[in-house]
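Below: one structure, written as structure tokens.
Every protein chain but one is kept in place in this view of the complex.
The block that comes next holds subunit A.
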Amino acid sequence: MTMGSALQMALMAILPLSVLAYMAARRRAGADNARGTEFHSPLVYYGWYSCLWVALPSMGLFVLAGLLHLLHIATVPGPVLAGGGVALAAFGLVWSQRAIGRDFRAIQQVEGVVRWALIGASCISILITIGIVVSVVFEAMQFFRLVSLWDFLTGTKWSPETAFLISTGRADGNVATPEFGSLPLFAGTFYITAVAMLVAVPMGLFAAVYMAEYASQRVRRIAKPALEILAGIPTVVYGFFAAITVSPFIVHLAELVGLEAEYTNALAPGLVMGVMIIPLVSSLSDDVINAVPQAMREGSYALGATTSETIRKVVLPAALPGVVSAVLLAVSRAVGETMIVVMAAGLMPNLTWNPLKSMTTVTVSIVDSLTGDQAFDSPQTLSAFGLGLVLLVLTLVLNVVSLVVIRKFREQYE
């Protein structure tokens, strides 16, 4: 019997046991109550108390055994574990009945457990962060044992393809050594991000200004959800659109003016990504523009300024920290965006200023090196985690700075 099927059988036994515990305790308290003994808590809580005694210790045992197994400390045989769990549950059933009485404060016991469960659920968010950091850092460290951090951050050549030949011992003399210089990847990432920002920031900001300062209630009611639709479209759809419609269009356009463009140019994913990010910029900017006190606008109007002068000279400077925070978040979003670049940008790392040339990004390389049929410990696979680590640090810094900036803004006006 495997551990899984043993656990399944144990659970099948524990579930009815806990129902039984609930009903037994509830009935016992109910019977006493009917005889005129006034119980401290509402009766259902006696049932829940007993139920928790059945379910929690055995579940705890299973979780503990699972952890021991995963950490390779010890493996408890399936039948033993299942038997132990059921025995614990049965013990809980008997033990909990003993406590039920007139003065027993079941409600406080149960609420105490629930409160701990709530705290536990809240701590899961911390566990997720730890999980991301640990998984990325741990694998990245293995990678940096093979490739020096300095070469990784400053090298200008990214050609990991031959790594797996060497790691499997199939390399003969004329295989090039794999190179892991991530500079071209980051250059491509920032280039495409910059293109996206050139679209998203002016358009998002203007859209926000229009909706906050000019638009009537009716226009806002239509325009805001319409912009939100842009944010709700899956990125894989944008990627398809960029690759199938925008890229060829750019190539034809470039031909018309006598330039040569590649189908996997950097412009197409950049432009489409920019459009995708417009709602992010506009909704965050909209919020901060609305948070600028009305008195400042009125002061400006009173001095004879036009609406646009008020916006440019008074509202936007006042809202600047919020706008900066929105732009930082947008950059973080663009840097981590994956599907659009996977589908529309190239695979070849390329250090160039020409937006019509093919470029690749960090996220493309991560996907590329993890979707092949490679051994998990080959340097190419591990390189994905090295790139992921840099990506993680980058987005974390951007997010934290953005949070700090917006908090400063809030303190000033709210």
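List of remarks:
One rule holds for everything that comes next: contacts are C-beta pairs under 8 Å (C-beta built on N, C-alpha and C of every residue); 3 or more make two chains touch, one makes a residue touch a chain; residues count from 1.
The rule we apply is simple: contacts and distances are computed from a predicted model.
This complex has a chain not shown, and the name its UniProt record holds, of "Phosphate transport system permease protein PstA", "Fumarate hydratase class I", "Probable septum site-determining protein MinC" or "Aromatic-ring-hydroxylating dioxygenase subunit beta", is "Phosphate transport system permease protein PstA".
The chain that is not drawn here is touched, among residues A:L118, A:L198 or A:L320, by A:L118. One of A:Y49, A:F144 or A:F241 touches the chain omitted from the figure, and that residue is A:F241.
Checked against the full complex, the one of A:T154, A:T306 or A:Q412 touching the unshown chain is A:T306. Where subunit A meets the missing chain, the touching residues are 70, 107, 111, 114-115, 117-119, 121-126, 128-129, 131-132, 135-136, 138-139, 202-207, 209-211, 214, 223, 226-227, 229-230, 232-237, 239-241, 243-245, 275, 278, 306-309, 311-312, 329, 332-333, 335-339, 342-343, 363, 366-367, 370-371, 376, 384-385, 388, 391-392, 395-396, 399-400, 403.
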